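Here the complex is missing a single protein chain, while all its other protein chains stay put.
This part shows chain A:
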Amino acid sequence: MFRRERSIPLRGSAAALCNNLSVLQLPVGNLTHFGVVHGPSAQLLSAAPEGVPLAQRQLQAQEGAGVSPPLITQVHWCVLPFRVLLVLTSHRGIQMYESDGSVMVYWHALDAGDSSLVQAVFARGIAASGHFICVGMWSGRVLVFDIPAKGPNIVLSEELAGHQTPVTDIATEPAQGQLDCKPLENRDCVADMVTADDSGLLCVWRSGSEFKLLTRIPGFGVPCPSVQLWQGTIAAGYGNGQVRLYEASTGTLHVQIDAHARAICALDLAPEVGKLLSAAEDTFVHIWKLSRSPEGGYIEVEHCHGECVPDTQVCGARFCDPSGSSFAVTGYDLAEILRFSSM
């Protein structure tokens, strides 16, 4: 069971975007950091366990030509082996900051070409994999940036072509964790990155100096706004309210949950315990427990908790600790971060 904790006030309300909450837990000082997109600006804040906001910062998207100020599509902290970067994507480009948002270390402008005349141009979907940061594009491409241990010498090292429609989300997990449970001969095809798109298509990758496309899991006409990866299992949340779990290496469907009454907007995983969180526009947040079936070895699911956030079209939700004992939620038009922790 979870109970509502004191919520954290925001300076501006959250925009109606999927995955509109990023959470970074740093062992130092017992602080939790939150990032939320308001529209043309994004807000970063750190809070002590009792929910008092201690530091706040506002970030803007880089200006460019256009009628209105560019809108931000996502903020996300990328935890790399030697550093943490904050990545902000917008309709103009990709901005990478030091983790507190104080210094911008890299700027990548989007090259729209002629397509800006007929379709929206943006970056969306951010994840770290090893010393790479991967960012999705409106065109379906995924840009891979090589990040040095320190300094601003960030290099665009690869462009991945797997999607035909705009990328929605990217999930990664350290390959090391999976290796132990795989036979030696299969180690080359360990999947450690999944990308999702507007058509619902998932692409499964093996990261490295050259990324390799392992398999594609076809969509079924609805977008897949959020995706997660845990011990070789893909969790995907769809526009029709379903959550589906696939074996990453083969793409086999193992679990299908009719989880929500409206489009899913966010998934998150608590890696230590294999708990999955799903949040949707139906005002509900559900928590699930994933496990391997003792007989067949395939993945199984159990429902643990359902939380209704009345009259709130949820747009972001994240666990606040690796054991999944607390989570935070943002909602469209709502100027606060709601927090819940287990009793």
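The rule we apply is simple: contacts are C-beta pairs under 8 Å (C-beta built on N, C-alpha and C of every residue); 3 or more make two chains touch, one makes a residue touch a chain; residues count from 1.
Following the convention adopted for this analysis, contacts and distances are computed from a predicted model.
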With one chain of the assembly withheld, which option in "Cullin N-terminal domain-containing protein", "Protein OSCP1 isoform X1", "AAA+ ATPase domain-containing protein" or "Eukaryotic translation initiation factor 3 subunit G" matches that chain's UniProt protein name?
-> "Protein OSCP1 isoform X1"
From A:49, A:81, A:152 or A:306, the answer for touching the chain not displayed is A:306
Per the touch definition above, residue among A:125, A:223 or A:324 touching the missing chain = A:223
Touch with the missing chain holds, among A:54, A:79, A:120 or A:155, for A:120
Taking the entire complex into account, which one of A:55, A:79 or A:253 touches the absent chain?
-> A:253
Kindly note down the residues of chain A that lie in touch with the hidden chain.
-> 11-13, 15-17, 38-39, 66-69, 71, 91, 117-120, 122, 165-166, 168, 197-199, 221-223, 225, 239-242, 247, 252-263, 282-284, 286, 293, 296, 298, 300-303, 306, 308, 310-313, 332-333, 335
